[in-house]
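Shown below is the structure under consideration.
Apart from one protein chain that is not included, each protein chain of the complex appears where it belongs.
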């Protein structure tokens, strides 16, 4: 039942009514609203009950194994939330002067330093509010860099076909043409094709390494050289940074710009879709273009650098300081892990992924790149199952829900047919991996024995399989009250 | 699965490991433990997931209508929790000097005053930790009072047969013999029987008014006079105080002592069984005996009264100050309600109960006291259903769970056969009452059409009907690891 | 190990299954030459106790200020239930609801959110959030350019009464797409844009006009006239609004004769703590006919195999993960949790609660300005109708006053000299429903003293 369907006109929640004795008679009528907005009129208990029950209808990391490839659904330590919500942080107005916010600024400054350390970059700006905004900042910096050198003919961005959709979308937002680079059968970028594509029109290449296929591109040095030789720059999409923490740094691989999804590698909670945070790091030559604000230190005092201090900056990307509270959470997480803990993230995430890949291959599933090491994630192709039995990646995904496991990412990357991209993360125990593997085996046998059943899964969730086609065709995006007599 | 079954030896949760570099070598070995205790070894995520999922297996006020008679399961406003958990309150050591705890003391003092106001008593002590400890304090004060006057032959306590089990149990703990007084067919205490029972041996009578039958004893003035005339005192069990807030006060009815269940009338959360809080209020003549500590005010400063200040006190009943945090929650609640809000509690709780009683009677259920007004609760007797169809109060209770409603109190009070004691509280909306009534009707028809199905309910909960007899016969109270080879 | 559940035995078994000699060997595809020496600059790990002590010490270095600042972020009372529910693990630690059947909680909530926002703005549909108010305006401008097929100019009129940071952010985000943001001035007396001042654009090709209501100065714009003017020019109208004020102010969907086309803004006033500037959330609503140009996620109601009501992400073909370079925006992760809080906030307040907040904000700022105006040399700069923010003139250095107020524990407002030098010494002040009469008096007394001492 929707909250609106529990609403009754004239029911007030007195505890939230502010008594001001004020009227708005001073306001000319033309500015005023006539009919009240359609907001529910419920008691506090009705609201609490409604949203508590709704929450119970979600899968989440706190309740299920959630091996969503490239999304890095790992444990969100509770201390990060608790400490980022200390009253002194929550009550800080964004325009408070630096003299009153030294504790907050010190934390952001330290985070900048830590991110420099793990990426091997020379400067970091924390302001982008998600990975995609980090990309926007990064590509805008690349553009500003070329323009600052008068190198204005570069109008093309190279993007491997395995790239996340945000990469090409960002390119276009920054005014670039996007050119796709194919991937070889072994999962590495097709270096020949890249060499053919690269040229004086190349502004940059956007790469994820390990890629979203779940393999580490072994030719990264050659790629870097090819692009740099042509005067282009290298952009690192940090969505998979968790795979290589402390093992290899984007800076050492030759990248000029990197964004980091703090909501992935630094385990800030995904919140049912956000907020995230996408700090950007840059090499020396791009330093002047970093988006503001950035935190600087002078002796023991911290202060903001803004447009005035950074005249070449691509400027600000949010009204204030990006997703500050997410930054605090990431900072706390990074201190909980420390240097040893960060390396362990890469190590155990990789161990878990390789274990699952091996076991699932043994169970009869096809790895998309069977000859390769898995990184922190790996892709299966269910092409065989789809063709031979008629069970698609969607069917497996939906049925997994019945077994109490969230489905992996499906149909991404697009170049792997019937793809399942599986990322177990370092925080899952072997026993949970084994449980998932068992479920996959069972579903495989169900697929042979009772395909119809599989195709109608799930059965144990609040709803059965939803009609997504209808959702898009008969758009129903807001609730409307049933008018009496209709 | 139990948390122990997820444990693996050697798994450490590093985030909770304190590095002290210390050993216990300074401690003689005879003081030391040899084998480590059987505590689970799980990661933070495993613990979070386990207890989150466990929580989802509970019915609660936040998720269900929970009309448990006499237990007053009403909405627990979230501000009470949030504000009682402000860091300055949580971090206060109980032995902190009054100079450092004025905010805390002021709140307790105000609460004492508010409780005096609603009960009509002359003094209040907040220290008892639940209703039953309030009873113990109250009866101990009555005993101390009689003894202080040299009136030492009084060894009997009168308790109506409808009384809660804590009443007679408390009497015995205070060294009294307990004598039951019968209830008349109309629900009032049998005044004749009382007059026969009362005498020089009578220390006091313990009464709940409205009683746990869901009726207000109209002869309360006569009862009071009869007991007082014989030199006995009147104890008010305040579990149902919510029914009469602002309508009639125990003090005005002639009671000498009262306890208040803050976790009922003042809506502090029940927490799956506690904590509660059971402050006691007394009339003038019992003031010297109040348990300590009590908060006093001198000009604008608050301080504790302890044994030294109150030489006749029955003393302290807890190591420190009872359930202080519960007291803060009750205080916050009382300020949210205020005087008008308190009267409304009684009014709307009574409206809801009378509405349900009427509707259920119309639906074919028998009210235990059909000629009486319901108070904030009322009792049904399912004698007819049990006898004619074979469906017991238990069956109805279990089946209600399937309909998403917590069962009312069943088989209490004992004097009503197949009793269901229903207390909807003021915070439930008419639509939820109607839903419950509908469910009761459906179950009634199910009882006739498919008794077997009813008798095996519930079906939709994490477990089916549990074998309670086996639980008591084959005691399994702690988990034991399966030793390899067994 | 913190947060890693593996025992030594687990590791051994797993490596054996993989057939790898060590964890290290799993990284053997990384060219040795690139391998990192270590993370020397990263501090060692702390346990939770240590981090708690660290962050509590940091928190103490933040000095709480009595807040009379708004300028895009407002201190409002947030009912305790809002964050107790929002931080429930099932909301807090879920991902984007791609698997609809396993995400009905988040999805239904977002559908409710969309309904509330559409109703507040008086428009037909809402997306499920953007990053913040400023970037939402940038997205609205991009959307307007996409929607306005008739206009070829890519020219947007952007009054300087729009939040300065929003204008900058919009510029930074849209400028690489050859879009022209043309700033238009305000009336120095009213602190708002005069419709007649737009006469000079009459007949020109304008893609869109942006109107902020209440504007950055807290003044009310002539939204009806401005909207009608723009529509007459064939321009799209973008409203930037504070959703709290929409409890009482005319919703953008009703501005002028046909209402605006797009409304966007900052959702922070709806139950989101100030928190140093974020996370907040941007919202965007539009008319039904333009829904396919709306950026960001959208939830729709549908049915399951049994015909039972359910919710799912829909119109995903607008989004980057499907449409890639042709998407309406590159946004992926949005501000989901913040909309969760806002939805719960709005449910707890309801229409009357929200209205009472708006009224109290209006009344308190009124009181504040009246009280401050009693101080010699202090007065409201603009004569127009204001809502819950007012630009006041000071008789001495605003920067100095602002600093001294902070020393006294008061955040005295927003000091506009950087962005609006024409205003001289001024402060943009604000008193929401959380400010008491005593606090207003305290502010006034402090301000009076400071001015005296400075003069």
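Letters A, B and C mark the chains in the order given here, with residues in each chain numbered from 1 onward.
One rule holds in what follows: a residue touches a chain if its C-beta (ideal position, glycine included) is under 8 Å from a C-beta of that chain, and two chains touch if they have at least 3 such contacts.
Only a predicted model underlies this, so the values are computations on that prediction, with no experimental measurement involved.
Screening C:10, C:48 or C:266 for touch with the missing chain picks out C:48. Here the missing chain is touched by one residue of B:182, B:246, B:288 or B:435, and it is B:246. As for the chain not pictured, it touches subunit C at residues 48-49, 52-53, 77, 79-80, 84, 87-89, 433-434, 436.
Annotation for subunit A: contacts to the undisplayed chain at residues 8-19, 42-46, 48, 52, 77-79, 81-83.
Going forward, only the chains that are shown with their structure count from here on.
Taking A-C and B-C together, the chain pair joined by more C-beta contacts is A-C. With every chain reduced to the mean of its CA atoms, the largest distance from subunit A is reached by B.
Centre-to-centre spacing of subunit A and subunit B amounts to 48 Å, using the average Cα coordinate of each chain. Note on chain placement: the centre of subunit A and the centre of subunit C lie 20 Å apart, centres being C-alpha means.
A straight line joining the Cα centres of subunit B and subunit C is 46 Å long. Residue positions of subunit A touching 2 or more other chains, listed in rising order: 15, 44, 48, 52, 56, 61-64, 74-75, 77, 79, 87, 336, 427-429.
Counting partner chains per residue, subunit C has residues 1-6, 10, 45, 47-48, 79, 81, 89-90 touching two or more of them.
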